[in-house]
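The structure appears right after this line, and notes come after that.
Note that this complex is displayed minus one protein chain, with the remaining chains in position.
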Amino acid sequence: MFLELKNITKKFLSITALNNVSISFKKGEVHAIVGENGAGKSTLIKIIAGIYNADNGVIVLDGKEVKIPSPFSASKLGINVVCQEYNLAPNLTVLDNIILGKEPVGKFGRIEKNIARERLEEIINKYALHIDLNKFAADLSAAEAKIAEILKAYISKLEILILDEPTAALTEDDVVSLFRLISILKSRGITIIYISHRLDEVFQICDRVSVLKDGNYIDTFKVSDIDHDSLVKLMVGRELKKLFPASNVEKINQKDFVLSLKNLTDSKNFYDVSFDLHEGEIFGIGGMAGQGQREFIRSLFGAQLLTGGEITFKNNKLAINNPKQAVKNSFAFLSDDRRNEGLALTQSILRNISYPSQDKRANYGVIDKQKDKAVVSKYIQDLSIKITSLYQNVQGLSGGNQQRIVIAKWLLVSPQIMLFHEPTLGIDVGAKQDIYKLLRLFAEQGISIIMVTSDMLELLHMSDRICVFYEGRIQAIISNKEATEEKIMKAASGKSINEK
Amino acid sequence: MKNNKFTAKIKNYKKNSTGTIWLLLFAVFIIVSITVQDFTRPANLANVLIQMVPLGIVAIGQTIVMLGGGIDLSVGAQISFITIIASTFMGDSILSIIGVIVLCLLLGSLFGAFNGIILKYFSIHPLIVTLCSGFLFQGLAYSMHQTTGGYIPSIFRQIFTASYGFFSVPFGLFLMLFLIFNYLLKETKFGRYIYALGGSEEVLINVGINSDTIRIKTYIISGFLCAVTGLYIAARLRSGSAHYGSDYALLSIAAAVVGGTSMAGGLGSLSGTFAGAMMVSMFNNVLNNIGFKYNLQSAFYKDVIIGIILVVSMFFYRKREL
Partner (left out) sequence: MTVLQLSERWKSLSKHSKNVILLFVIFTVLLVLSNVRSSIDTTVKDFFNLLKQSAGLGIIAIGQTLVILTGGIDLCLGSIITFVHVYIIGSMNNDPTMIIPVCLTGIAIGATTGLFNGLGVAKAKIAPFIMTLCSNYILHGLYMIYTKGQPRGILAGSFRMIGRIRVFGYIPVIVIVWVILSILFIFILKRTTFGARVHMIGANARASYLSGVNNDNIIIAVYVISGVLASLAAIILTMDMSAASLNLGADYSMDSIAAAVLGGTLFVGGIGGVEGTVVGSLIIRQITSLLQKANIVNWGKLIVQSVIILGIVALYSRKKKS
């Protein structure tokens, strides 16, 4: 074993992210780590990468016990990580970013850019990588950024490369290139730790797979020794029925259409999107990342500009040019970026929840303090949000609690349509269950929900209808009863689901 | 790319590259040459160049600090203080002159280090820190000299203000500093690290560079250049005063910003600042010319116009909502 983690425990306040986890990695293997959102995968690799420090436990690299207190110390040991958040300086070129900290220096302190450029271009040409060294990092596509980061890791000592959801924002072609890159690295003896939600990828390129569940290590298998369904069972470990509340699709289909969308487009990311939404329906939108889902759902809220198409809400044509108009029409939007768009971390829980609907509890602009506190407290109770005081900062709360606060905030505007972008991103498993229950509850009360998600299980089991985006258009809309993971993946790759 | 903050700014920046500001400057120059009589007389042009020197030198330091994501509001006070030190301690002997020059350069660097070190150990916004350190240095300046005065040996003045037609020592000094620091920023590791500091401090730390050290060094450079400016002003005016540095904090920031330096850090260039300082200075010169001719209180029109120029030029460099 090249890398061994022994008895690693990591707690965040009262939540145990990793509980006595021991796991080992062989040299030169591609080793996947799978688990639900909140199982501890991210925490584990951040400990290996030096971003977090474990509370307990030991890390052994190549037979020697090591300490990894910082990302820099990790990279000195040859451990590099490519996260979902980019680790490139946006105002520098790709070349500058790659050689940052290791610039070859010549006379008068001059950076020998040409030498660096030559060496890099050699590598780029050798492996036919699609990357332009002169582009500014801010202009890179997701795929190019990944390649840039891998190159950056490659030219320093690279023994272990950790990839966290590398295909999240990649097109099909990009994924093929990435896989090719991975095999190249593997052939050079580099160990690759691969985290992904996409189990089919795991079966495609990984040698072994380890399962984490609720912060615990379950087991490791050779990919050839296990099948898809068994893996899912180990990951989820509970009856899917219990995790996802049931719904009555027929009843929903009989309800009126509350929202009608025709030919919506932003002329850039999505085109010709049309569908009708029942009252009380949960409409899930999936597909590979970057196919226009993000821009679409944001445009429904006025956070992104629509250039064409019609929105009809309860038989009235609507123009939604900004969030203010959307909120007026009882739309709510829960962004995937909770910290930057959903919450003001330095403000109190009370203010965060009360904010969008505060006019309802104000007379001539003066807020009725008692009413405000009462209403907010009620929702906090109803949603089981654990807080110490209404006046505490939202910053210290867990992901699950923070999401509940965002939900509470939007419930207060009495929405008819709720737009969720990644409803359970960064939320531990216990909280996820509660949020699914809430979603179903809202739907039963007549709220219609449109939900964009990259979590396959969520998409499959929570949606009454599943819509798959491909290259900015709707590739398929599948009813819950007929949906299978295979069909969804097929549609996500642009194939017709009726094809054999 | 999740770093949305920069996506829009980079696009802005590349569009309004250094070339644009120089083009703008050139255009303004043409217009002014045509409309204002005697503007293109060599003596006047030399004057224009000489007048931009103090602002130009300070703006170099300010730009470097801003590129690293910081800001230095203490430059004005530092300049004043240095003029006072120079005019208090400089005697006629060569030894004294050189000694005081070295002393001033050291003091300026020390002040810069002071700013940088406070920023390192306390998480206070650079605006507040340098605002306060500016007050501090200003107070020190007042404590030494409450009125304008002091003595500067004439030979010191002569060397620093010598000019032959178009060429002048002061502008030559500026040019030399410009070339040195431009090289530093563009070609050396340190320069790259300054840009990285402004762009993403985290990335810099992750590759093992001590970002605090880089930051401290940018403030030391600023302080050093303030000292140079202070020495120059003392030489020009043959005196020292707690007021000599007054406008430089805000003007140097303006010159940098007009030249394309972003207030958020990571974007900008010294050539842009060069043009920005020229622009600001040139208007000064023009307005003084007009005023002299038409006997107006033009000095004050200059302020109005500078204000308008800045607003208009900001229109080109503004950050866009995403």
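First chain written, first letter: the chains are A and B, and each begins at residue 1.
One rule holds in what follows: contacts are C-beta pairs under 8 Å (C-beta built on N, C-alpha and C of every residue); 3 or more make two chains touch, one makes a residue touch a chain.
Owing to the predicted nature of the structure, the values given are computational and were not obtained by experimental measurement.
Colleague: Using the touch definition given at the top, which of the shown chains does the missing chain touch?
Modeller: Spelled out, the missing chain touches these shown chains: A, B.
Colleague: Taking the full complex into account, find the residue in B:I85, B:L177 or B:I253 that is in contact with the omitted chain.
Modeller: Of all options in B:I85, B:L177 or B:I253, contact with the hidden chain holds for B:I253.
Colleague: Have a look at A:N340, A:S414 or A:T484 and name the one touching the chain we're not showing.
Modeller: Reading the full complex, the residue touching the unseen chain is A:N340.
Colleague: Which of these, B:I30, B:V102, B:L127 or B:I180, touches the one chain of the complex that we don't see?
Modeller: Once the missing chain is taken into account, the touching residue is B:L127.
Colleague: Quick one: which of A:A54, A:L234, A:L300 or A:V327 touches the chain that's been left out?
Modeller: A:V327
Colleague: Which chain A residues would touch the chain omitted from the figure, given the whole complex?
Modeller: Chain A touches the chain not shown through residues 301, 303, 323-324, 326-328, 333, 335, 340-348, 351, 354-356, 358-359, 362, 365-367, 369, 388-389, 391, 393, 409, 413.
Colleague: Take the complete complex as the reference. Which residues in chain B touch the chain that isn't displayed?
Modeller: So the residues of chain B touching the unseen chain are 118, 120-125, 127-129, 131-136, 138-143, 146, 212, 242, 250, 253-254, 257, 263, 297, 299-308, 310-311, 314-315, 318-321.
Note that only the chains that are shown with their structure count from here on.
Colleague: Counting only Cα atoms for the centres, state how far chain A is from chain B in Å.
Modeller: 45
Colleague: Hey, which residues of chain B end up touching chain A in the complex?
Modeller: Those residues of chain B that touch chain A are 1-3, 5-7, 9-11, 14, 183, 187-190, 192-193, 195-196, 198-200, 202-209, 266-267.
Colleague: Looking at the complex, which residues from chain A come into contact with chain B?
Modeller: Residues 70-72, 75-76, 85-92, 96-97, 100-103, 105, 108-111, 136-142, 145.
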